[in-house]
Structure formats: C-alpha cells, structure tokens
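Let me give you the structure first, and then I'll get to my questions.
Shown here: the complex without one of its protein chains, the others still in place.
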Amino acid sequence: VPNDLNDIDAAVIARLRGVSTATLTTILYGKGLKNVFMRGVRPIAPGKPNMVGPAYTLRMIPAREDIDNLFERDSRTDLQRITTETVPPGAVLVVDSRGDTGAASGGALLARRMAYRGVAGIVTDGGFRDSPEIGRLAMPAFQVAPSAPPVLVRHHPEDVQIPIGCGGVSVRPGDIIVGDDEGIVVIPKHLAEEVAEAAVRKEDIECFIASEITGGRSVMGLYPPDAAALGEYEAWVAAGRPTQQPTKGQQ
Amino acid sequence: VPNDLNDIDAAVIARLRGVSTATLTTILYGKGLKNVFMRGVRPIAPGKPNMVGPAYTLRMIPAREDIDNLFERDSRTDLQRITTETVPPGAVLVVDSRGDTGAASGGALLARRMAYRGVAGIVTDGGFRDSPEIGRLAMPAFQVAPSAPPVLVRHHPEDVQIPIGCGGVSVRPGDIIVGDDEGIVVIPKHLAEEVAEAAVRKEDIECFIASEITGGRSVMGLYPPDAAALGEYEAWVAAGRPTQQPTKGQQ
Amino acid sequence: VPNDLNDIDAAVIARLRGVSTATLTTILYGKGLKNVFMRGVRPIAPGKPNMVGPAYTLRMIPAREDIDNLFERDSRTDLQRITTETVPPGAVLVVDSRGDTGAASGGALLARRMAYRGVAGIVTDGGFRDSPEIGRLAMPAFQVAPSAPPVLVRHHPEDVQIPIGCGGVSVRPGDIIVGDDEGIVVIPKHLAEEVAEAAVRKEDIECFIASEITGGRSVMGLYPPDAAALGEYEAWVAAGRPTQQPTKGQQ
Amino acid sequence: VPNDLNDIDAAVIARLRGVSTATLTTILYGKGLKNVFMRGVRPIAPGKPNMVGPAYTLRMIPAREDIDNLFERDSRTDLQRITTETVPPGAVLVVDSRGDTGAASGGALLARRMAYRGVAGIVTDGGFRDSPEIGRLAMPAFQVAPSAPPVLVRHHPEDVQIPIGCGGVSVRPGDIIVGDDEGIVVIPKHLAEEVAEAAVRKEDIECFIASEITGGRSVMGLYPPDAAALGEYEAWVAAGRPTQQPTKGQQ
Amino acid sequence: VPNDLNDIDAAVIARLRGVSTATLTTILYGKGLKNVFMRGVRPIAPGKPNMVGPAYTLRMIPAREDIDNLFERDSRTDLQRITTETVPPGAVLVVDSRGDTGAASGGALLARRMAYRGVAGIVTDGGFRDSPEIGRLAMPAFQVAPSAPPVLVRHHPEDVQIPIGCGGVSVRPGDIIVGDDEGIVVIPKHLAEEVAEAAVRKEDIECFIASEITGGRSVMGLYPPDAAALGEYEAWVAAGRPTQQPTKGQQ
Partner (left out) sequence: VPNDLNDIDAAVIARLRGVSTATLTTILYGKGLKNVFMRGVRPIAPGKPNMVGPAYTLRMIPAREDIDNLFERDSRTDLQRITTETVPPGAVLVVDSRGDTGAASGGALLARRMAYRGVAGIVTDGGFRDSPEIGRLAMPAFQVAPSAPPVLVRHHPEDVQIPIGCGGVSVRPGDIIVGDDEGIVVIPKHLAEEVAEAAVRKEDIECFIASEITGGRSVMGLYPPDAAALGEYEAWVAAGRPTQQPTKGQQ
C-alpha cells in the first residue's frame, strides 16, 4: 500500500481549498475531461470548509452470507479496520459501494478514528450509518443517503488502493479529491497542479465579474469576458480588487 | 418574445404569495387539473418567501459535441445569456432540462444578474451549479439536485418562450408559477385569478380549523367543514379571527 | 381495531428512545433480521428526539376516479379521518403508500390533530403535503419526499391495522417503530424487550470505545472489543464512566 | 372468500376477448378513468389469446426472516397454496407484489395446478420463477421480469380477495382483468358490460378505418370519423364489411 | 415545414442500410461524438431491415386536462394527424416523448397511414399503443415499452420540425436516423456522407477479421488490425473476399 501523499505539493492542496467544484469541472472540461463530478454524492453536513486530498481507495463487493458475518469479525484482520488505521493523514478515503445504499459503507466509530488520525475526509457512493454523529465531526463526509444497517448486510470490503469507480467517476489512488457543498470532483493526479492554478485565476476573474454584476452591469461582453473586460479585470487586480465580494464557498 | 407580465394583476400575485402550493393543488384539483405539481423540484435554500410570477420558459436539448463548446461561446449570441438579459422583471425563469442533472442548467453569475434585474425566481428540473452561492441570493431558486459540471456537458439552450414540460408538468409562457418550501405548482394563466381567490378563502377556513384543532376539537364535522362548522367559521371571521395561529408558510 | 399499546412496557419504550436506529439494526442483524430499515424514509425536520411507539397501520391503494372525489368526502366516514381520531396516543401511524410520492399521504390538519391526541409520530413511504408546517410540530413525521397534491389524486385509504409493507419493510400492527435522524427501523413486537436491552448495552460499550478513540487509541482490539477491551469497559463502568462523551442521537 | 364469477355475463367476457387493451383504455378514458393500465406488466409468452376474467386478488407484504422459512412451510396452511386451490375457474389471479422482482411471486408447479383448474390467467407486478416453463402453459401469465429466487426471500402472502394495487392500478376483487400482448387493463366491475359493448363497436369502426387507410385514404375526416365517415362506416357494415382486414389482436 | 429529403444522397442512405448501429457509433466516436445512441429505445418487432432516413421531429409536452380532451379532437386540426399526413416519404418520424411511457405516443391507425405514405420508420422514447399490430407492419417502429393508454392521458403534440431530445440524444430535423435490432443512432446531417463511407469500409474489414477468427486466428494483431493485417485484408479484397461470412445485420 503506497503512500501517495509524499509527492503532493502543499501549495496545490491549499489552492484547491479555495475554489469550488463548479470551477474545477469547468477547468477539467477545458482539458477534455467531462466525467469528473460524482453523481448523487453530497455532504452529510454542509457548511464545512472544502475537503481536499489525494484519494485512498476501498472497494466493496456484494456481501455473501457464508463469508460475511458481523459477530465473528476480528478487528485485527478486518480490511475495513486495517484501512481505518492505514489511510494516510491528509488523504481522502473513497469507498466504491456500487451505489448501494441498502447497508452502511461505514460508521461513526471508524470515522472518529480517521478524524483523529488526520484523514482529510471520507466519501462513499453508498451511505454511512450513524450519519448524524459523523456530521458533527470536523472531518467532512460525503454520501448518497444515510443507511443504518450494518456494513455486512450488503458490502464486503475486498481491496484497498486499486482504481475504482465511485458515483460513476473513475478514481485512481492519488487522484486529488475536492468536495464542497455541491459535491465531489476527481482531478487526475497529473493534472492537479495546472488545474489548481487555472481554477484560482478563473475564480478571481469571476469575482470581478460578480462585483460588476452586483453593480448593475449586463453579462454581455462580461461573462465570459471579452478582451476589453479582461483588461478591466487586470486593472481591477492592479487596483487591489476594490469591489471584491464573497462568492462560491466564501461565506 | 412577448412580455406576459403586462396583463398580470398585481393583486393576484399578492394573493398567491400568501398561500401554499398544497392549497393551490387542491383548488386546481377541484377544476379537474391533477398534474400541476412538479416532481422532485425543491428549493435550493428553504425558508424564503413564496416565489410567484408568470413563467418565462427556456428549453434545453441534449448537447452535441460539434455544436456545444464552452470556450468558443460568445456572450452576445449565447441564448442562455440573452435569456438572462431579457427575462422580464417579476417573471419566473423555468428551464426544461429533461430531468437531467448530469450537468448544470445555469450558475451563480447568471442568477446574480437575474436577481439584480428583478426576476422573481428560477426553476429547473435539472440542477444548478454554484448552488450554495445561488442559495444565498434573495431570489429563490428551485432544482432537482445540485450539479457542478458546466451546462454544455449535457445541455444546449435551444428555445425561449415556447410551451415546455418541467418536472413532468406542462408550462406555457405566462402560466403563473408558485413555489414554496414544498415545491412548485403551475397555474394556467386563465385560471390564475379565480384560483388565487379560492385559495385565499380556503386557507382562511383552514386557519380557523387549525385553531379549533389546537383547542382540542375532533376533525369529525370540522374538516372538511360541514354546514355548521362553516357557520362557526363565518362567526369567527366576523369576530376578527380571535384564535388565529400561524399555518402554512407563515412562521 | 385492537389497541396494541396496553401490553407495551413503558421501560422498553424509554430504552429505545435512547438508542440509534443504527444500533438497533445491528442487534436485529444478530437475530437474523436483515430487512428492518425502511428505504428512503427520512424525517421532515431532523433534530427532534427519537420517535418510538407501536405501529398503527393504514394501507393506501391506488385511487380510482369514480370512487375518489375530494369534494364529496364526508369527514365522518372517510377512513383517513377515522384513523386520525382512533390511532392510540403513544402509537406511530405507519402509512403504506406503495412508495408513491405523486400525491400526499396526508397533511398538516390531520397531523395537528394527531399531535394533539398524543400520537407518537407519523410515517409514510410516500410524502406529506404541508410538510413545512408538519415539520414545525413537536410530533415527528417521516416521509420520502414532500408532495403537495391532495391525497385522492393517487391514494385511496383502504384498510387500518393490517400488516403492510412500508419502505420495503414488513410492518405488523404493534411492531415497535423507532425513528431518528437516519430513518426508521421496525422491531418485531416479540423481540422488542430483548432488543432494547441489548441495544442499550451495545451503545454503552460504544460510548466507552468512542472515548478511547477520542483519546487516540487504535480500533485494533477495541472495536469490536476483544476480551481485554471488554474488561476495560467493565472497569470504566465501575469507575462511573469518567470519560463519557456525546454519541449517537445525543447532541 | 366470495366467488365473484357467478354474476359475470359470459357474453361480456366473450366480447372482451375480441378487443384490445388499447381500445379498452380509450373507452375507460371516455368515462373519466385514466389510470387503468398496469405499468411494466407484460406477457411471459406473447401470442396467446386475450386473457379475460374477474380479478381474484392475493396481497404479498415484505418477508420477515423469523416468519418466512421455506423449509418449514406446510402445503396445507400456506396461503399461496390455499389460494392456488381456491381461485375460481375463469378468474384471473392478480398478485400485489409491490413491484418487487427481487424474488418470485410464484412458480411453475402452482401455475400448472391453476391452469388445470381452469384459472383464466395469472398476473403479478413482480416476477415469476420457472417463467420459461410457465410460458409454455396455455394459461397466460403476466409479470414485470422473471425472478428465480424463492418467494419467501422477499414476499409473504398475507391476504386474499381484498382490494390491492398492482402495477400502479387499483384492483378490487371482481374487477374485470383483460390482458393482451401489450399488457393489462383493469375494468371496474360495474362498468364491464357497457365498456365491452362500446369497445366492440369502436374496434369495428377502426376496422373500417384501417381498411380505408390501407386503400390509400388520408386520416383527415376519417380518424376519428366525422359524420360523413360514420355514414360510410354504416354503409360498409350494411354491405357485409367487404374490405375487412385483420387488426389489433387478430393475426 | 421544410422537406429535408431533397438534399439527401440516395447512395448515402443505401450505404447506411448495410451497416450496424454499433459500427456507426464507433465512426462517430472517432469524430468526437459520444452521445449518439438513444437510451432504451428498441424495435417493436426485431428482424426487419435497417431503418434509415432523415429525422422529421414531433415534440410532445405534458398534457393538461383543460386543453387535451380526446373526444373533442378534430382530425383536421390535430397536430399529430397533420404530422401523419405531412412527414415526407423516406423520412423517419422521431417523437420526443420525454421518456414517458405512461401513455401512448401514437397508435396503429396513424402508423398504418404513414407506412402507406412511404415513411421510413417511427421512433419514440415513450411507447406506442396497438404495438403488436404496429409490429406487423413492414415499416419499422422503435419505442421504450408498449403503452396502451390514449396519447392525451400524458402527451400534447406541440411542435413539428424543431430540434428535440429523444432517448437522451440531440435530434435536429434532417439528421440521419439509423435503426437496427440493437437500437437507434443519430448522425448529424453534415457528417452523414463521410460516416457512411467510413462505416462501410470498417464493416468490410471486420468481415475479414471475422472470417479469420472463424478460422481460428487470435485477435492479437488482428483486431484492431495492425499494418500487416491490413495488408492481408487488402489482399483478401483483391481475391474477391473468398471467406466472407455473414456478420452484423446479415442473417
């Protein structure tokens, strides 16, 4: 199990914390990537800061009654518990639950442990149990719908750190996961740096545009900005962004 | 593009602001209209005043890669931007997105512009991007689910101000759209005045019924009110509605 | 129509008020019951105390236009109103709506009456109308999605107090219904006492585990607890639970 | 358990055997009934004569593991077997399976027994097991999708001969069920006679129209027929239907 | 209403009759078009020759009870009948039914008339009524599922010959529609000629590959063909395709 965190630039992570998933999907669209936003995966408790970190993947397959039996499980050999103890601080645990919310993909005690260990967040295209309690942790969590039944009613943890699908999107270990109140975007690792940079600039321009719109200006020529509007933006930046207003994730 | 706002009575709009979508569906059911409430369309940010206004329609069709290309779009010819600048103040923009939440039906900058222009609200049976930011505008917005990807990943804006379907309901330009925390009802334009009047009266009667129930009375004979109960209601009105309590949208 | 409340031990109800649906599904899983958590049924207004009570069932079938006509309905013979007046205080009304949210399964006036009468809560696998108003009642209500249209657009109340399905789960009159912010679990009546007892103990152990995790301990050996950890738990209990922290439904 | 067959006129049954479900839905629409065609319920083996008979209903609720155990079932007390032996010859067994195809609603041995007993057909909004074998019986069977798992994995037979929903349609014992290769229509019992008569006449007119269309005539004025076209139809009937061609279920 | 058939080359139509929708989606994928195959739309009666022709579009919106009334319809003004008489011979009628199979998008009498008039085929992302009868026409028809209820229970014909969505795919008047037993592909008009040519060549190569596989050859190097295999293909063509075997739509 490799640790993909070593080679992630902290500045990239920091930039991605300040931009929205909407902006990131636009930048990725510009690079030909159209399927990067997970379907139906939402924050348990909105209003937290953006979640950003490299993906650490867990793959569930359907449970089978002769293999999966809750009361015989050994905490020292169960793959889900091993994952809880080994997902690196700063990483985002992404669980491929095949879109099945019929049983939990995990619960509050394991989430609490991961939060303690510094994990950046947890994501499933199924559901968590104890989701109200998980929502009260500082660590963000994303799911399709809450699901109380124990994991092994539906899911068997089978693999760690292999490429998976989650919410219909390809997730490879080390891809950068960004989550905000709208949902989850997956950025291929090799694109993270340039995407982060382009997204920060795009949001800065949109911040200028928002201030112009707030002042009563039409979107014609302004959004997307034509050459004249871009010139005004540059002047606005040079002037210290005098009319900046909160947008996107800023509250 | 006609402006259907000229012939809408401000008193009708005002009455509709004070009643719930539940009451309106009942009145419309009494007139033989059973399919007037959009399926799955909810407010981005509940708790705002009722949204009321004539429908201004925009129809999306599926995007096609050789036609829809985000980075070549011209703000002066793009139909969605033209719509943003031409939807009349007081109107509700209703977007037929074919129920597809795989990409956005619009975003915060256009919403901000429409809010500035006095648009009464925006509705899609798809999803908006930047939905947390849109939710912070005073102008209400309704969608099925948030969707970060850019519009042209799935949608091509094709027509303005033609009859459409939205959330499974027929919407013709000028039909009156009412939205509250439960969702969206569409009132055919020619029925708006009588529906508004009947709805106000029905809610007044229900206000009386609610006060009686709060006082411990059985619903037998009371709801729906028999002749005796209607008499009591009239007396209650004559007495100045002494026991009125908050119901429906009133908080 | 029998009253199944007479033979429910108040102590069992009280115990169930203090545990989560997640814990209850685990205990029931241990008894071989895997299909006890309703699919897609959520609280209208989260944050209320747990709902607990014996099921009182109402079965809807699809409406038929020649039978179901809102404006001819007589409050004294309509089955839904009779149910409203006869569901026992302390019971939970569970409505089999066949998962159909195309029209309401009930509304605020009947809910208000049931709340006055001391009904413990109301549940449907369809939707309620006036749901924002219902959400402001102290009595909890659970549904799949709000639905403004009047009941008889889709539903005909046909039977009371017979076994039903709701949210994909078997519900027999008198089964114990427990609802929290995650959803609804159905406990067969004959198991309620032992399940309640086991759940309270399980949550007490998990409370100890949570405090250990908060203190930085690994889940290995701890969750599920091995013999040594169970011994520590017993000592922790004997010491008066010195490190207890809020979990589950406790806020 | 009443036998609703005694009071069904054989001539009505015979007429309904000769018309299509499409024609019947039109006639029922004319009487204000719009929700009479089951959603998603299709013949296992198309190409058989129309199925017609009064509904005999069976209601399934979700199975519960402590109640439903295949290997302890007693053929003499199991409700599904009792139903198999008591559904009257000529009747159609309609099973409310809540749209759940996760396990069978019945299988070939019970179907074979009902076919021997002269049952007119079997219908479920779930699925049958041994469906290829059932399809080889002369007795028609209708389902949503085949489903091999044994009944009790999902279903518990709970009631016989009470009103149910099936495929989203109200079915009351004794309602007349008609099935062809397109699906299933439910005719309220009290309307059966007049609906049958109107349907036969409508199909006769459409037979004339089809022959005219085959001869190259435009549908303008012809379909629906105006007064002149109706006069031509009457003449065509008087002339012995000289150009009659196979339509609808006729092959 | 323009007739888009004049400028379609008969040779292109002929070439497209000989290739499969699978091959066409590959060629279109090579041109950057990934969303060209309708979801869930299948032939009513498989086994007919390929359907090929320019799209003639009809748009349905949801019906409204005060507008749509079957028994007052006038055959001379009803848009669906006008369309039946005006869709050009050789064209394919494509109906945008919003994926709603709750009522028919058309029936056998109109289909029979269009077949007589030489229409190449009919397509809906809803369902047809009288579908068994339609299936017996020589003219192919494609739908999601059969649907007996009359059109106006759900659909109002609103527009002809405007761009629509059908089965999730953009369809503009004049786009070339190709249907085989697998489903429907939409080819943008301006690409039809080059796509047809490339598809014919691709299928010829695949015919060679199929014959090689039938002879026992590995797919390594063969599929897709490397330079050597392409050389063998050219030789095979030069030799008169000595081992040709039926593939794709050929039976």
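Read from first to last, the chains carry the letters A, B, C, D and E; within each, the first residue is number 1.
Everything that follows uses one rule, which is that contacts are C-beta pairs under 8 Å (C-beta built on N, C-alpha and C of every residue); 3 or more make two chains touch, one makes a residue touch a chain.
This structure is a prediction, so every number in the text was calculated from the model and none was measured.
Student: Please identify which residue in E:G30, E:P49, E:P89 or E:G118 touches the non-displayed chain.
Tutor: From the options E:G30, E:P49, E:P89 or E:G118, the contact with the absent chain belongs to E:G30.
Student: For review purposes, identify every residue of chain E that touches the missing chain, sorted by number.
Tutor: Answer for chain E: residues 20-22, 24-26, 29-30, 34, 36-37, 39-40, 42, 46, 180-183, 185, 206, 209-210, 213-214, 216, 218-224, 226, 247-249, 251 touch the chain left out.
Student: Which parts of chain D are in contact with the chain that was left out?
Tutor: 70-71, 73, 75-76, 81, 84-85, 101-102, 104, 107-110, 112-113, 116, 129-133, 136, 145-150, 152-153
Student: Over the whole complex, note the residues of chain A touching the chain we left out.
Tutor: 31-35, 61-67, 98-100, 156, 158-159, 162-165, 168-170, 188, 191
Please note the rule applied: only the chains that are shown with their structure count from here on.
Student: Which option, A-B, D-E or B-E, should count as the same interface as C-D once over half of the contact pairs match?
Tutor: B-E
Student: What whole-number Å value describes the gap between the mean CA coordinates of chain C and chain E?
Tutor: Roughly 50 Å, centre to centre.
Student: List, in ascending order, every residue of chain B touching at least 2 other chains.
Tutor: Within chain B, the residues that touch at least two other chains are 34.
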